[in-house]
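Note that one protein chain is taken out, while the other chains of the complex remain in position.
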Amino acid sequence: MARERMKVAVLGATGAVGQRFVQLLANHPWFELAEVAASDRSAGKPYGEATRWLLSGGAPREVAGRMVLPAEPSAVRSGLVFSALGSDVAGETEEAFRAAGRTVVSNAANFRTHEEVPLVIPEVNPEHLALVPPQRGRYGGAIVTNPNCSTIGLCLALDPLRRAFGLKRVQVTTLQALSGAGYPGVSSMDILGNVLPEIAGEEEKLGREPAKIFGTLANASVEPAKLVVSAQCNRVAVRDGHLLSISVELSRPVGVAEAAEVFLAFRSPLLDLGLPSAPEKPVSLNREFARPQPVLDGDAGGGMTVTVGRLAPCPVLGLRFVALAHNTIRGAAGNTILIAELMAERGLL
Amino acid sequence: MARERMKVAVLGATGAVGQRFVQLLANHPWFELAEVAASDRSAGKPYGEATRWLLSGGAPREVAGRMVLPAEPSAVRSGLVFSALGSDVAGETEEAFRAAGRTVVSNAANFRTHEEVPLVIPEVNPEHLALVPPQRGRYGGAIVTNPNCSTIGLCLALDPLRRAFGLKRVQVTTLQALSGAGYPGVSSMDILGNVLPEIAGEEEKLGREPAKIFGTLANASVEPAKLVVSAQCNRVAVRDGHLLSISVELSRPVGVAEAAEVFLAFRSPLLDLGLPSAPEKPVSLNREFARPQPVLDGDAGGGMTVTVGRLAPCPVLGLRFVALAHNTIRGAAGNTILIAELMAERGLL
Amino acid sequence: MARERMKVAVLGATGAVGQRFVQLLANHPWFELAEVAASDRSAGKPYGEATRWLLSGGAPREVAGRMVLPAEPSAVRSGLVFSALGSDVAGETEEAFRAAGRTVVSNAANFRTHEEVPLVIPEVNPEHLALVPPQRGRYGGAIVTNPNCSTIGLCLALDPLRRAFGLKRVQVTTLQALSGAGYPGVSSMDILGNVLPEIAGEEEKLGREPAKIFGTLANASVEPAKLVVSAQCNRVAVRDGHLLSISVELSRPVGVAEAAEVFLAFRSPLLDLGLPSAPEKPVSLNREFARPQPVLDGDAGGGMTVTVGRLAPCPVLGLRFVALAHNTIRGAAGNTILIAELMAERGLL
Partner (left out) sequence: MARERMKVAVLGATGAVGQRFVQLLANHPWFELAEVAASDRSAGKPYGEATRWLLSGGAPREVAGRMVLPAEPSAVRSGLVFSALGSDVAGETEEAFRAAGRTVVSNAANFRTHEEVPLVIPEVNPEHLALVPPQRGRYGGAIVTNPNCSTIGLCLALDPLRRAFGLKRVQVTTLQALSGAGYPGVSSMDILGNVLPEIAGEEEKLGREPAKIFGTLANASVEPAKLVVSAQCNRVAVRDGHLLSISVELSRPVGVAEAAEVFLAFRSPLLDLGLPSAPEKPVSLNREFARPQPVLDGDAGGGMTVTVGRLAPCPVLGLRFVALAHNTIRGAAGNTILIAELMAERGLL
């Protein structure tokens, strides 16, 4: 595979998540970032000029000079399209690309709940990609979605426990990073020395998405898992990295030592596939004091590893722990690219 | 009452909580801050020199020039002694003051779990002060304790629901302010743009103290309430104000509207006593977006009001919401002084 | 004076500086905040609803319910109008109010350089208010302007030295707070753990305004002072309080002790006038380590005192020191109100 790199496009390439796509796709061994597209405001300008680059190191030189295209199938020619569009425009645009026969792997929320659209964390539910061929049959192209940034961290952190013991009920309180709100996103006046205990729509997504991700594929549709999730979401003054305080009721009582063993023994189901963005450890247990932390652990596994820690008995639900996921890498661009890599490996592109 | 102000002392007066005592006792109508005491390192210096004052406005002028005394009953003469000592020295020192016939109202954790020592939030369990006279009979003096800073916010926020519906199980995740760790406390290198998901000993205190506070007084001892609390504690980059994400199982299912009514109807049981530090509303409901917040709501009621918000159904435990308490005022010095005011009003000083 | 409070209006009342006007005018002994006005987007809504209140404690209850008026002379009837408008609309609007016979005391930059408009720090150049009557003669009403927030801190800090020794050249580097950029203002992604070494237009204002403020009134116009100011401006992650690193060349070499004496001996020229917002000390010297600081000293004198510190010999220009001014009180709303108080006292309203 990958003798010649596949040309890909990023829609919404100038935003905070779009920039992560651009950064992660620079020098990607399988995909060549051939086109960057964005809203009308940016289209027609060189990418480096249209973008207020937010990441250390500056925009990759070979992308900075490229002209930003309008986010329309007539202007963008790549067959594989990554979408970092805002949900206000993603619905219509992604549908147009699908109708034009393209494969859209999207970070937007618009199609996540659609029955025919898979919602995928490659290590968790790769089999849901079976929804792609029927979708292509119906529309010409296909849309595959990436879950919410907090959902990905939660589901990856829970997955070893789910596989070993089965999940029943989950309580999660999030401490979410600023990059999740895009740019300019959260006003500094709102967050300096402060916490915002509400993120519009986030608690609903966290309550809804895990059941689909953990659901069973049957008859070309996903039967949601029986799982109750209650989420309370906070914004904190952190640049990257969503931290989750999690309590979980498993199908039977599980001690800390047993849970720790399960985390330590967990192996990525993707390990043998050689996917470029797949981390060696999708979930890693850190038992040091006050870990994981966004600053120290956010970049684990190139931002693709979810770090868990602070395993303890929970007198209410049984087991509690803390998880950290890099919200714009594993929680957004990185996981989305990993989905596409898995699709490539499976011949779904 | 209070014709002549009662002379009081603060032990541990130079630390972060000690400074709040000094600030709140300046111009107190009932108590006159006559003595400040601290560790040997500070004793013998003028307070203004021994203290790295952390609060806006500087140390009260009349205290700044006073000599810091050693924290010993032979040096400190006030009958009423507020303790802001660290738990490493509080045990021995407070016992010595009690043995010397003094009344110690303490913010330290050392005696909170002692059977003969009340653990008091004046609006919640004023009747527990009945433990004072027998203690005095036995030791000459008495120790009364102030709960942990997060416990106070949690118990005040829960109290209206407890009175109306009864509590069964509570899940709480805290986002705690820096001032709770004292000075120098948390290193800036640990917390700038970061979150620390562990605070030594805090989860145990939150798990243990509410049952005593909500317990029933019987035969000069407190029968703990049957209540399960599970806590996960985080330190965040906030100066003052602990934010709590709370889920609660009540003795029967309660809707959001019903819960809101209970919060709105809640009246301070202390209202008619005229205690100087008692806020009009010990608990206040704010229904605006993303409220309460430390910066905007921490000073509500002079820092003595706990603000709740974000009431929502919890699919796991039934009801969830957010609460905010000023950790060095209501959570420490302010509540401790209020205990003493209540004792004064009841003739227990 | 001030038997009956004068009715006043605030234009641009919903913004960050507008809110400071509203806060400071609540319970003002001479002025009654009778009208709040803002852009078309807010007009017609209750103030409490149209405003995302940013200050601790919430909007004053009596203002929160008041309807926001459009910022036009036909809608706003008060004779004294405070303007917190943005410079994009302030020009036209303030001119309209002046033409309608009103007195506009404005925080906007638009008219600061106009020859017939005074630019006033009441303790520094009260005599410049003599420009008001001729202006009224020409237009019916008058505009009086408040300097840039950093300029005010700089000029007040320099004024004792100027009066004692005369100024020749000034180098200043600013570390400016977020509230100076309004709301939403600076994105949290730009400033968390960061510094922005540029503030659009700020260095020009700091370079230009001091010469006018320190200028001499002659023939109903201001002859600018011969003073060279070079400014470099940075935005830092501070809520309120602009810190200035200042080096100054005086008309003769001045030692640290001599300069300190001058600061300590400085008395407000307004002291005997009884102006409600005039601080006892417009400039206060703090000689402790690492002072002044925004958090500890920003609220000095109710936010109206500029605190200086770190006096030291400067091998390049002669003398260097640090100054701190609360940017939305002394640097904006507070100084503007003080101008109006001085005008009232002088019979200029």
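Read from first to last, the chains carry the letters A, B and C; within each, the first residue is number 1.
Criterion: a residue touches a chain if its C-beta (ideal position, glycine included) is under 8 Å from a C-beta of that chain, and two chains touch if they have at least 3 such contacts.
Remember, it's a predicted structure, so these values are computed and weren't measured experimentally.
When the full complex is taken into account, the listed residue touching the unshown chain is C:292, out of C:118, C:215 or C:292. From the set C:120, C:250, C:322 or C:339, the residue in touch with the chain omitted from the display is C:322, counting the whole complex. Note on the undisplayed chain: of the listed residues B:54, B:76, B:248 or B:270, the one touching it is B:54.
Remark: the residues of chain C touching the chain excluded from display are 169-171, 173, 175, 193-198, 203, 207, 228-230, 232, 234, 236-239, 243, 245, 247, 289-296, 309-310, 312, 314-317, 320, 322. The missing chain lies against chain A, touching residues 53-58, 192-193, 239, 295-296, 298-300.
Mapped onto chain B, contacts with the missing chain fall at residues 16, 54, 178-179, 183-193, 237-239.
FYI, only the chains that are shown with their structure count from here on.
Look at where the CA atoms of chain A average out and do the same for chain B: the two points lie 42 Å apart.
Taken residue by residue, chain A touches two or more other chains at 193, 237-239, whereas all remaining positions touch fewer.
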